[in-house]
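Dumping the structure here so I can ask a few things about it.
Only one protein chain is missing from this complex, and each of the others stays in its spot.
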Amino acid sequence: MKGIRLEEKTWEEAAKAIEDSGGVAILPIGSVEQHGKHLPLGTDSYVAQGISEAASAATGAVLIPPMWFGWCPHHMVLPGTVTIRPEILIEYLYDVLGSLSAHGLKKVVLVNGHRIVNIVWMQIAAQKAQEAFGIRAVIFDPAYMSKEIVSALDFGPVGHAEEIETSHMLHMHEHIVHMDRAIDNPVKKTERYSVDPSYALDTLCYVPSRKSDQEKHAKESGGTSGSPTKADKNKGEQYHDHLVQRMVEVIEELRRKDV
Amino acid sequence: MKGIRLEEKTWEEAAKAIEDSGGVAILPIGSVEQHGKHLPLGTDSYVAQGISEAASAATGAVLIPPMWFGWCPHHMVLPGTVTIRPEILIEYLYDVLGSLSAHGLKKVVLVNGHRIVNIVWMQIAAQKAQEAFGIRAVIFDPAYMSKEIVSALDFGPVGHAEEIETSHMLHMHEHIVHMDRAIDNPVKKTERYSVDPSYALDTLCYVPSRKSDQEKHAKESGGTSGSPTKADKNKGEQYHDHLVQRMVEVIEELRRKDV
Amino acid sequence: MKGIRLEEKTWEEAAKAIEDSGGVAILPIGSVEQHGKHLPLGTDSYVAQGISEAASAATGAVLIPPMWFGWCPHHMVLPGTVTIRPEILIEYLYDVLGSLSAHGLKKVVLVNGHRIVNIVWMQIAAQKAQEAFGIRAVIFDPAYMSKEIVSALDFGPVGHAEEIETSHMLHMHEHIVHMDRAIDNPVKKTERYSVDPSYALDTLCYVPSRKSDQEKHAKESGGTSGSPTKADKNKGEQYHDHLVQRMVEVIEELRRKDV
Amino acid sequence: MKGIRLEEKTWEEAAKAIEDSGGVAILPIGSVEQHGKHLPLGTDSYVAQGISEAASAATGAVLIPPMWFGWCPHHMVLPGTVTIRPEILIEYLYDVLGSLSAHGLKKVVLVNGHRIVNIVWMQIAAQKAQEAFGIRAVIFDPAYMSKEIVSALDFGPVGHAEEIETSHMLHMHEHIVHMDRAIDNPVKKTERYSVDPSYALDTLCYVPSRKSDQEKHAKESGGTSGSPTKADKNKGEQYHDHLVQRMVEVIEELRRKDV
Amino acid sequence: MKGIRLEEKTWEEAAKAIEDSGGVAILPIGSVEQHGKHLPLGTDSYVAQGISEAASAATGAVLIPPMWFGWCPHHMVLPGTVTIRPEILIEYLYDVLGSLSAHGLKKVVLVNGHRIVNIVWMQIAAQKAQEAFGIRAVIFDPAYMSKEIVSALDFGPVGHAEEIETSHMLHMHEHIVHMDRAIDNPVKKTERYSVDPSYALDTLCYVPSRKSDQEKHAKESGGTSGSPTKADKNKGEQYHDHLVQRMVEVIEELRRKDV
Partner (left out) sequence: MKGIRLEEKTWEEAAKAIEDSGGVAILPIGSVEQHGKHLPLGTDSYVAQGISEAASAATGAVLIPPMWFGWCPHHMVLPGTVTIRPEILIEYLYDVLGSLSAHGLKKVVLVNGHRIVNIVWMQIAAQKAQEAFGIRAVIFDPAYMSKEIVSALDFGPVGHAEEIETSHMLHMHEHIVHMDRAIDNPVKKTERYSVDPSYALDTLCYVPSRKSDQEKHAKESGGTSGSPTKADKNKGEQYHDHLVQRMVEVIEELRRKDV
């Protein structure tokens, strides 16, 4: 297992690792939810964990065991999805941050593998923890941290289980990606609406879809929004490396700041 | 007072207005917080209320009395700021939406005058209300709904109390805008960070600033981030009209959808 | 707009106004709920805001933007009513008081336009805020603060949308009072029960009516309890001036006390 | 032990008692708090329990085990006082009412021995339970239900541990009333303020005293407000009988109403 | 009434009693729930109160008024049962402990008459109070504190309303024990499951029964699990004395420890 993993250490080893890290922790936060017919339910968690492990190994930041579940009420229409209320996730994350802070991990990178949906409650928890514990918490989200590489690689827009996620999973966990079942469902042009952080036009803000809307959508597309058949393992690797490199930069910057 | 204001009507008049509206309500949500040395504390609320009134008048959507206060813990360092915990705002808005739904207002435009900070708790409340009451709620935020006009008018980046907000306020409430006290504090280029929804580079996600960081910032700039001296009343009018027009389009679209 | 309104001031102006006020704030708290066929839904909020504005103008106490919504589950049977759970209102008000306290507004007059129903949660919030923030909060309610003038003016008993509220609204907002639609529904003599604070006989304490009881009531009376046709604009003015004068006295007394 | 006590019955006996009662329960709610130098801490609970037992015995209404503790943060300055947060008391009472309702006790007399302070949270709990469980709950408070007899007996104003409570306790539990330690501390004329429900002048609404104010008060008076030395055992009996008779009337009225 | 009862004392007497007690309080916590056809609903509360009174009298520890209700959702299938949500009981007990702590009662014996079901929430409340108030709280449960005597007296296994509880009640409150209605329903041998703390085999942990399972059970057995017809008043006395003696030992040990 890669990275400076907290769970593998005795408390004496943990004390040393915390000191060596400069007080920086990485906490991967994902989601277990439908990802179309070709990607596993754990995709968002694999994303968060994969880039976190690599950045921990590269920097010595302490890797915290992951939060597997996120907020995804709109995906409950397809089997296997697990959703937690955001008000509970806020308090749960708040307690994790309070515990880490008590041991000197006062600079925390919250790594989100679930894109826009998790960010809202992570913001609230991060602010609350910053105020209560005097820590620094930043939110690192692949969709917001890959605008440049996504453009360079000429990926299509951010959707769900689309070519970006699929390419990334091909790079990390090819054995559980089923390209033969991938179905394209190109991101629809909706009036004044997009979940792509690079969207340049006027847009309403995101609200998770209503169940009735989502049911129709799930039936049509098998849960995919985008063009997974365009996925490319090599692009996935470049995408992965870009994100890891960005996380390394963020950690180095955190180390330069005071708490 | 402009718009189809709920508070001015008897319950019989309200029943008729609700029917005439096609079940569409507009709820302005603002913030009372420092806006530099030249703009009033209520700026965000004035923004939400101003565009909401105009869109209500133009469409017959029912205008709900405003929520004056929002989430702004980072602005508490300057006098007059009022902040409410997001978990309370979520439940408060949830109850408002439940009440409106009970009377047939099942399509609601949540108009946010406070940009990125309010959006998080509004998303949670909107999802929760959609699921519990079977309503449709959309979040209309000026910063996200003005990408096109901001670019066309050649405004600088979104900051705080900058030329965009100042121009808008000059158009709406010139008598409480004090251009003689406006101080420019150009938006800093921070590594991998921006609150402008049009920002095209990789970025961390927003977390309200820590109090210690904010105190330094407030002292330097008087609370402004951006270049208010470039504000222009005429541009403010075009900006305002653009937002109102966009809200009219959103309302028309909501009317076409089922609940 | 009358009064020393917080929302109209820059933070520098607010700082000065707070100092000039002696640390006294006025917070109007109303309700949006059915008020019979002749009064607008916002009546309780207009009442709270109207007397608060006048007292702010007369004393220099800082006028805080209003809380429009209150607790009125029993009025949900008629269109347009908005009710918030009292446990949410408590926390919301608590946060407002915490914010005001942080800026030096440590003596607060909570002005209730919604009579007995709002008072309960305001008491809980006021105590909680007094203990947490070391402030002084008093609850100023028109029904309890007008026993003397109501008797002097020979008004009938406190009901709902009755001649007292109607007279007051005629004085403040005549254009949205519809006397032609006013229907009398004299306050019933109920065994051991009254909501009038001047009631001299044994009585059970108030509990908001059950929905089934309220539905019957609403149909019979159109939501009115009392005799609005006896309303008198001139009496309304005297009633208004009495309340404003009382609030001025309360503010002067608060100024004499320590925090 | 007097009354139809739930705790003494087997579930079969309880089922019969519930049927015989017409579905009416009596729930005594008190407080354990300082009552001056001459009355025991449990006074408010003894009051609630004493009149409840007698009314249960007289009517066959089912007597529920008491809630001993109430909300009394202002009395914490003297030893032995126990206070529970009102938001917890609300939920606790709500659950009791839900349980009673499940067994057919759908008409409940909430008997408060703690006067104005407990009433607020009891109102919120009663409304919430009425809406959720379809029950009828009334709040029976000695101070509000004794206006007539207090006037007839020529008692002084309601204060704390004053001649009314002391007379009542002399009638019920003379062995733990210490008249030799009773100290008079006549109710002060405060501008626009009183806790007596018969007070005919303009008044602010009740908020529990701030700890600093209460500390001064406690030292001066030993916790008493009023004139306990005027207590009279015979008057206490008449007062007691009046309250019991009133509760019997309330129960009979509840039996006539539907649920 | 036996024991050093807080409710009977004035605050001056309470102050002295607290000092004399060495800061030790006893808080009896029970349940009002079905106990078969022969035992009263209040059995668990009588158990907690009975041994607490005796231990208070023997040691001078201050006896706090009881919490009558506990957590017993599974017994709601039979009339008269009252259950409170554990999250509410936690906060309620937390507030009681906070109040006691404020007056110097910093060593508290929480006496549970309801066996395994109450213990869970008591543990959470006790930990929370220990951390917040710096007190010591121990949980004294008859089932766990009687392993030795139960074995010596050759009682059968712990069930519900079985010979142990019945014997104890015969000793304490014979007049409300109806031996003529006692029905045996021997504790079933369930694979890998027991609620007896002396059970020596592998076992799943306790979870309150599902309502559907409980309904079947209640109909078969009248709510009893065990052999109440084997109850013996004399054994009940020895059992009672054993528990009181154990509580005396616990109190003496608490007195020796620091806070």
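Residue numbering begins at 1 within each chain, and the chains themselves are lettered A, B, C, D and E in the order written.
Following the convention adopted for this analysis, a residue touches a chain if its C-beta (ideal position, glycine included) is under 8 Å from a C-beta of that chain, and two chains touch if they have at least 3 such contacts.
Nothing here was measured: the structure is a model prediction, and the numbers come from that model.
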Considering the complete complex, which visible chains touch the unshown chain?
-> A, E
Given the contact definition stated above, which residue among A:H35, A:H171 or A:R246 touches the chain not shown here?
-> A:H35
Touching the hidden chain, out of E:L6, E:A48 or E:I90, is E:I90
Which of these, A:A58, A:I176 or A:V248, touches the one chain of the complex that we don't see?
-> A:I176
If you put the missing chain back, which residues of chain E would it touch?
-> 73-74, 86-87, 90, 112, 119-124, 126-127, 130-131, 134, 136-141, 144-148, 191-192, 198, 200-208, 210-211, 246, 249-250, 253
Listed in rising order, the chain A residues that touch the chain left out are 6-12, 14-15, 18, 32, 34-42, 45-46, 64-66, 68-69, 76, 78-85, 88-89, 91-92, 95-96, 99-100, 102-104, 176, 178, 181, 223
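Keep in mind that, in the parts below, only the chains that are shown with their structure count from here on.
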Centre to centre, by mean C-alpha position, how many angstrom separate chain B and chain C?
-> 28
Among the residues of chain A, which are close enough to touch at least two other chains?
-> none
Draw the chains as dots and join the ones that touch; what shape do you get: line, ring, star, complete or other?
-> line
Determine which chains touch and list them pairwise.
-> A-B, B-C, C-D, D-E
